[in-house]
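A single protein chain has been omitted from the complex, and every remaining protein chain is retained in its original position.
Then we have chain A:
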Amino acid sequence: MTHAYTPGLRIAERTKLTSQRILPLLGDVIVKKGDVLKAEDVVARAHLPGKVHAINAVNRLGIQPKEIREYMLKKEGEPVRKDEIIAETKPWIKMLKSVLLAPITGTIETISTVTGQVLLREPPKPIQVLAYIDGTVTEVMEKEGVVMETTATFIQGIFGVGGEIAGELAIAVDKPDDVLTDDHIKPAYKDKIIVGGAFIQHNVIDKAKKVGVKGIIVGGFDDEDLKKLLGYDLGVAITGSEEIGITLILTEGFGQIPMAYKTFELLKSRAGAKASMNGATQIRAGVVRPEIVIPYETNKLSGKETDKPVDRGMEIGDFVRIIRVPYFGKIGKIKELPFPPQKIETEAMVRILEVEFPDGSTAIVPRANVEMIKA
């Protein structure tokens, strides 16, 4: 029988982490196994094939496709410079001569005697992959990339935008239910990752960007403001490649929701440390959540994992966070786990649990609407 539970987002004070750093296509790995690297170090390089440009040569020269090779001054594979003549007609009267100029600097890819097209390719574009986290290279995959390993504090968010960044962690608010406002954004936060409380608005993000803040971690954010930040309504939750000048991670969800106490305290305990974060989120089968990695300075410490993800079904006494209204964001302890499905307000028959809140009150919640967390 399968378990009906939602594993919570991972929050670990100290855990061994690995990160695969892979090129999008085969290239060169420039580090070796055992190297100790900083997040900003390059681990691998490759060359993306250049962009292809097509020119309809026969129309430009007024010739037939099958004759094209007779008029070409350059052959397939030969390099060309921008505005260099690559083909020309040879009329009796020179004034009637037509020429074909290279629209780019690159190489001749193909000359087609069927379509009369000439395809040119721009020079390859170099790309590089960074280490992303401070750590050690534990595996090298030839021509593909490396595996980095570190011992770190690890926190998964629920949603993020913006890509990989690294910077010093700074706590900008006093309490997890504080709203991160304009006044909290100080010039000293330049190049840092700042931690807010329950909420941030778009104008505050704008100010943070002006100051030079690299990343923000906060409990909640309004969808209306997300639209302003991205410039469009986000339809499908596949993020990470936006170029918005900052990385934002929400730990709880949309709306004003205090950051979970444990998450806030953990971040606070690591203030001043160097952190890496990535807003990339993919909510599909094979879910990817945004992450915050705060490596411990020395890797000589044992890589022993002190926090493990919950990998069992729910039991009475376990702590859960409710992840849907009407009790959204509340944390409590499981009091009852009745087996048979029960009718809820919507009249749907679903598996439920009874949860007890710290003030002693209780509520019935569908099992699908909670995630397990550690006490």
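Keep this in mind: a residue touches a chain if its C-beta (ideal position, glycine included) is under 8 Å from a C-beta of that chain, and two chains touch if they have at least 3 such contacts; residues count from 1.
FYI, contacts and distances are computed from a predicted model.
The chain that is not shown carries the UniProt protein name "Methylaspartate mutase", picked from "Carbon-monoxide dehydrogenase large subunit", "Branched-chain amino acid ABC transporter permease", "Methylaspartate mutase" or "Iron complex transport system substrate-binding protein".
The chain omitted from view is touched by exactly one of A:Glu13, A:Asp35, A:Asp222 or A:Glu356, namely A:Asp222. Of the candidate positions A:Glu142, A:Asp183, A:Asp233 or A:Glu315, contact with the unshown chain belongs to A:Asp233. Contact with the omitted chain, checked across A:Val137, A:Ile158 or A:Ile246, is made by A:Ile158. Residues of chain A in contact with the chain left out of this view: 1-2, 6, 49, 51-54, 65, 109-110, 112, 114-115, 117, 119, 121, 158-159, 222-224, 226, 232-237, 253-255, 281, 283-286, 323-326, 328, 344-348, 350, 365-366, 368-369.
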